[in-house]
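Report on the structure given below.
Just one protein chain is left out here, and the rest sit where they should.
Coming up: chain A.
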Amino acid sequence: MAVFPRRRHAAVALAAAAALLVTAGCGGGNEPGDGKITLTVDVFGQFGYEQLYQDYMAANPDVKIVERGTGTNLDEYSPKLTQWLAAGRGAGDVVAIEEGLLVEYKANPANFVNLLDHGAADLKGNFLEWKWNAGLTADGKQLIGLGTDVGGIAICYRKDLFEKAGLPTERDAVSKLWPTWPDYITTGERFTAAKTGASFLDGATNTFNTILLQTAGNTTGYSYYDTSGNLVVDSNPSVRQAWDTTMDIIDSGLSGKYGSWSEEWVSAFKQSKFATIACPAWMTGVIEANAGTAAQGKWDIARVPGNGGNWGGSHLAVPKQSKHQAEAIELAKFLTSAKGQIGAFKAKGPLPSSPQALDDPAITGATNAYFSGAPVGAIFGTGAKSLKPVYMGPKNQAVRTEVENAVRTVELGQRSPAQGWTDAVSNAKKAAAK
């Protein structure tokens, strides 16, 4: 029995250690000792901030920056962020918010620092007007987030697969293949007929989103919700038109049916299983991350069928729960400055929302080595300043999910296009009511 007291000591020591760990964990960003403030930045996908952090830390030796969530897809990121905000702890000091979710977060502005109280008003000229306005609450009194990037759409394609299929590979010639979406389908049919072992495009949902946001931007200016917040899935001609075009693409057997962001999608990138992908500016970083260095120089970028468009783009916000609000606001201002946006664009491709940055030679003259030296600045930047934003309604994310899922069921052959449309409309209405 002599062992017993010693065991008890061990248990006490363990418990004490555990308690210490817990308190240390709750201590938040302050590391005792080096006197530095740790700022946590929460992102998803590829924001391209790594070098900017280094620059910022060099200029501000008392700040240490930790980034979380690179490569995470938005569907994993947004519930986490919402939980942190609801719980009142856990969120980073600077958090990225995607445009589709911004409306939901703006409905509860108390979760965020009002950047207008911290001198942000002076920065207004640094952002495209609509991008700035998107960060404001409905009454215009609170600025939730500073704009990072905007969409800008192109089509990224594999030169090697195009060559195999006997199609032109040079980017201007490829752009000429598809002035419109029906031409894109015709090209796809030529590609498919050549039997390269690859599909013409990755999956229908990405393309559907692109067509929808393009059509909506060029016509009504809204997609699933009109600007007064009514659900218009079944009455907005833009939605129906995007749906019908997507159904034609599926019907022509062009889709590889890889669900976007799934593991199979990533594998398909690696094994060059598809030749084209709808390509908002931020997608170039995703392609590079997924396809890897082996595919360097095999990709190129052509213009999108139809007439420009905007998909995606985010804002940086500072949650009220941050313990270092002042420092976090400074960091957010730095990352969204023209210099910051240029740095991010060079690293991972998100297109700046700052007119100064868009005019900067660093952008207008930018090329991307991974994409065969494509002049990405010119391709994405041209027309970026005249982009017409698409209004996102209160439950945009939930509704979009339903419609995308309906597209997916048709693509997988589980539903006919007519049944799929019925599902899309009824499920979207149900989701909007939740």
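Things to note:
To be clear about the criterion, a contact is a pair of C-beta atoms (placed from the backbone, for glycine too) under 8 Å apart; a residue touches a chain by one contact, two chains touch by 3 or more; residues count from 1.
One rule holds in what follows: contacts and distances are computed from a predicted model.
This figure omits one chain of the complex; the name its UniProt record holds, of "Cellobiose transport system permease protein", "4-carboxymuconolactone decarboxylase", "DNA modification/repair radical SAM protein" or "Lipid II isoglutaminyl synthase (glutamine-hydrolyzing) subunit MurT", is "Cellobiose transport system permease protein". Within the set A:Thr72, A:Asn405 or A:Thr422, the residue that contacts the chain not displayed is A:Asn405. Within the complete assembly, A:Ser267 is the residue of A:Gln54, A:Ser267 or A:Asn307 that touches the hidden chain. Note that of A:Gln214, A:Ser255 or A:Gln397, the residue touching the chain absent from this view is A:Gln397. Even with one chain removed from view, chain A keeps its contact list with that chain: residues 73, 75, 78-79, 82-83, 85-86, 104-105, 107-108, 110-111, 205, 257-265, 267-268, 271, 273, 395, 397-398, 401, 404-406, 408-409, 412, 414-415, 431, 434.
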